[in-house]
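Quick notes on the structure that follows.
What you see is the complex with one protein chain gone and the rest in place.
Lettered A, B and C in written order, each chain numbered from 1.
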Amino acid sequence: MPLTSDASGVFPIAPTPFNPDGSIDWASADRLFQFYHDIGSDGVTVLGIMGEAPKLEPEESVELVKRCVARMGAKPIIVGVSAPGFAAMRSLARQVMDLGAGGVMIAPPPSLRTDDQITGYYAQAVEAIGSDIPFVIQDYPLTLSVVMTPAVIRKIVMDNPSCVMLKHEDWPGLEKISTLRKFQKEGSLRPISIVTGNGGLFLDFEMERGADGANTGYAFPELLIDVVRLQKAGQRDAAHDIFDLHLPLMRYEQQQGVGLAVRKYVMAKRGILAHDAQRKPGSALSAAAKAEVDYLLARIAKHDPRAKI
Amino acid sequence: MPLTSDASGVFPIAPTPFNPDGSIDWASADRLFQFYHDIGSDGVTVLGIMGEAPKLEPEESVELVKRCVARMGAKPIIVGVSAPGFAAMRSLARQVMDLGAGGVMIAPPPSLRTDDQITGYYAQAVEAIGSDIPFVIQDYPLTLSVVMTPAVIRKIVMDNPSCVMLKHEDWPGLEKISTLRKFQKEGSLRPISIVTGNGGLFLDFEMERGADGANTGYAFPELLIDVVRLQKAGQRDAAHDIFDLHLPLMRYEQQQGVGLAVRKYVMAKRGILAHDAQRKPGSALSAAAKAEVDYLLARIAKHDPRAKI
Amino acid sequence: MPLTSDASGVFPIAPTPFNPDGSIDWASADRLFQFYHDIGSDGVTVLGIMGEAPKLEPEESVELVKRCVARMGAKPIIVGVSAPGFAAMRSLARQVMDLGAGGVMIAPPPSLRTDDQITGYYAQAVEAIGSDIPFVIQDYPLTLSVVMTPAVIRKIVMDNPSCVMLKHEDWPGLEKISTLRKFQKEGSLRPISIVTGNGGLFLDFEMERGADGANTGYAFPELLIDVVRLQKAGQRDAAHDIFDLHLPLMRYEQQQGVGLAVRKYVMAKRGILAHDAQRKPGSALSAAAKAEVDYLLARIAKHDPRAKI
Partner (left out) sequence: MPLTSDASGVFPIAPTPFNPDGSIDWASADRLFQFYHDIGSDGVTVLGIMGEAPKLEPEESVELVKRCVARMGAKPIIVGVSAPGFAAMRSLARQVMDLGAGGVMIAPPPSLRTDDQITGYYAQAVEAIGSDIPFVIQDYPLTLSVVMTPAVIRKIVMDNPSCVMLKHEDWPGLEKISTLRKFQKEGSLRPISIVTGNGGLFLDFEMERGADGANTGYAFPELLIDVVRLQKAGQRDAAHDIFDLHLPLMRYEQQQGVGLAVRKYVMAKRGILAHDAQRKPGSALSAAAKAEVDYLLARIAKHDPRAKI
């Protein structure tokens, strides 16, 4: 299903499951996508940063998308296609769209600094992949070290009709959502889907500022779905209640560098992944860290039975 | 009172109070230090990054320390003396020690990269200020972009007997505390006080990993004191309970760039500061952000009357 | 003499002379400014990055400007006033203008990323120092990590009538000069003085692209004056001949980090400075490096007697 600017809800960032020997664990991949489907995700993103995309071979990337489409094809699937060269970006983008992906996500290379460099890069990227492929801007300064103002995002959106979504992952980023929605109200920005990242750490307020949902990972994507649903239903206090319950673990999982190890550890504990392995170079959890995660899970489980694992 | 390697407990990072015209609000400064004293702080840190130290004139810095000593002199006062040149560092360090400060805090300049550059810098700094002044290592990679391994910290500590404390502000940083404490057990590191930063966002577990306390800011330093006290008393669950209650606001206050505006806004609301002004260049809160903070305060106040403001 | 947008020629960046004990060597300072005057400099810049400005105390900075004015007051003197806070920037700027400086130079703080952040910073800086003080934009991405497009520079110039000069130190930077001069021709940019940096390493072509002169350091500022004079006189080949003769040493002196040590070593050898000392933290030359510089000097001296030292 193609991704459109009406997209809304939760698009989990899928980790890539590996076997302890570093090969892809395809059975877990199938189970993972089925899981995302069954809990009611509105789509999914594969081959993102937390999907260890740069460590995959081109044919592995393509196969992963195939598996994803087989399980979730009725929902829009977003595929990260960021690459050092436009040739590789085009090649992957066209392949995955042919396979049934809904759109692609493009992160700016870390060397970009000025507004013109950023908007120029997206213009070139669209020229490369073709203007018929819906794409998502990834705005993630903490990791990418590229800072986009609301005006820069607006220019990318207005210059490129195939831009349908912003993966908002600035930090702090609440004012950015408000500004972009103000642009829309004023008429200087066309409607665009805004879904947020950062492991959901500010999802409670991001929804109140006008986000359409989340495009991020957390070992309990159901929690992201709860918060988005409750906020859309106007149940502010209930949204914050469930959010606050999970916040201690979300915070723990949002640690740069070890966050993915935490996420995979919990997802393995939940039985979704067979292993918590990362392809090298990767990070691992100490025994102390695992005990801390277990403690946090036990605390959440007192009020949320899903954490009883 | 001199700072020693036995130091333990909570050393709030003091913001510098300003009037709306940018001048220092001395009355608020006096009230702030009195407040830190009355709630049972074990010391205080002035002229840190969140104290807007680089924006102060030398004579203002000295006056602020004088005010602090007058209110809190019975407790060790830590003074940030980081400076581009060692001449200025020495000058400020010696002045504030004469005024009754307990020690100084030194951050590495952002240009340092290699282990040798870092240990070499601290050796030169100690040579500059004199080996009779107790000093604190500030380990804050997110803002300073200098990464210190546990082995580098150990070398600084072992090479410089006047090093008495580590302000631990790495992120993620839990394993670093464990490693340093392991060094001590093995006998390769002498005892040193480890107090943690990052707005307290991991204080719950940092205490369990072996931290001696906190050296950071939060609009409710009483909460930091609670967590440290409960963890020291072995009341793990109670420590996490009160910590988790405040975590939504702590997270909000820990946003890079706008965090200080949140902290000053709440401290002004509490009546501790007369204004939430920053000296230019600074940041300010939008009406939406203020309403969000108010909402978080109201939620905390249901269980912690101190947040009823 | 006030600095204007007509400024042209060579404004050497003055190193700050120190005694081996780290105190300022005032006698050498006097001699240095007299030297700049006598060789026909069109002005001078003090308290720049290569002047070790951040290591000076406020009163030392003021005294240095006084000494400079006494020797070179008939020429426009540019004073670096970059500071972490606008209060200190204003204080120094107003003091030095009262003492007879011609204008001030402002570098953007390294944290700035977006176009708006940069133009906003200069607007605030001008508000702080007052719109009556002529100022110079320092555009030096290699060291400051702030990248300004020609359009950003244009906006700063057009928004702030007190902006009279660009210290152009981008690398590569030739196209930037051409673009700015094209803006002027098109009428979108008012006239502004463009003087170049980077140790003169591209001065030969910068003049041909439309630069007005140089605002940089080199142990033989006479060479910069020669190149600027010859290029203005249309003697292209002669300009390149003398430039190429010095290029091996200019390249050697333009090494990041040790460049200042090379410059001071040669200027001490020339008898302009009494010592080649830097205030700590600083760098020093090895015996091998000194021998290499001596060798380069001997090679230049075969064709330029000024290098016979």
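What to note about this one:
Rule of thumb we're sticking to: a residue touches a chain if its C-beta (ideal position, glycine included) is under 8 Å from a C-beta of that chain, and two chains touch if they have at least 3 such contacts.
This one's a predicted model, so the numbers in the text were calculated from it and none came from an experiment.
Under the touch definition stated at the start, the shown chains contacted by the missing one in the entire complex are A, B, C. Of the listed positions A:A27, A:A74 or A:A87, the one in contact with the omitted chain in the full complex is A:A87.
Touching residues on subunit B toward the chain that is not drawn are 113-117, 141, 147-149, 151-152. Although one chain is not shown, part of subunit C still touches it, namely residues 171-172, 174-175, 178, 201-202, 204-205, 208-209, 240, 243-244, 247-248, 251, 255-258, 286, 288-289, 292, 299.
In the full complex, subunit A touches the hidden chain at residues 22, 52, 54-58, 83-88, 91, 110, 121, 124, 128, 279-281.
Methods note: only the chains that are shown with their structure count from here on.
Residue numbering at the subunit A/subunit B interface overlaps substantially, since over half of the positions present are found in both copies.
As a whole-number value, the distance joining the C-alpha centres of subunit B and subunit C reads 38 Å.
Averaging C-alpha coordinates per chain places the centre of subunit A 47 Å away from that of subunit C. In whole angstrom, the spacing between the mean C-alpha positions of subunit A and subunit B is 34. The set of subunit C residues touching two or more other chains is empty.
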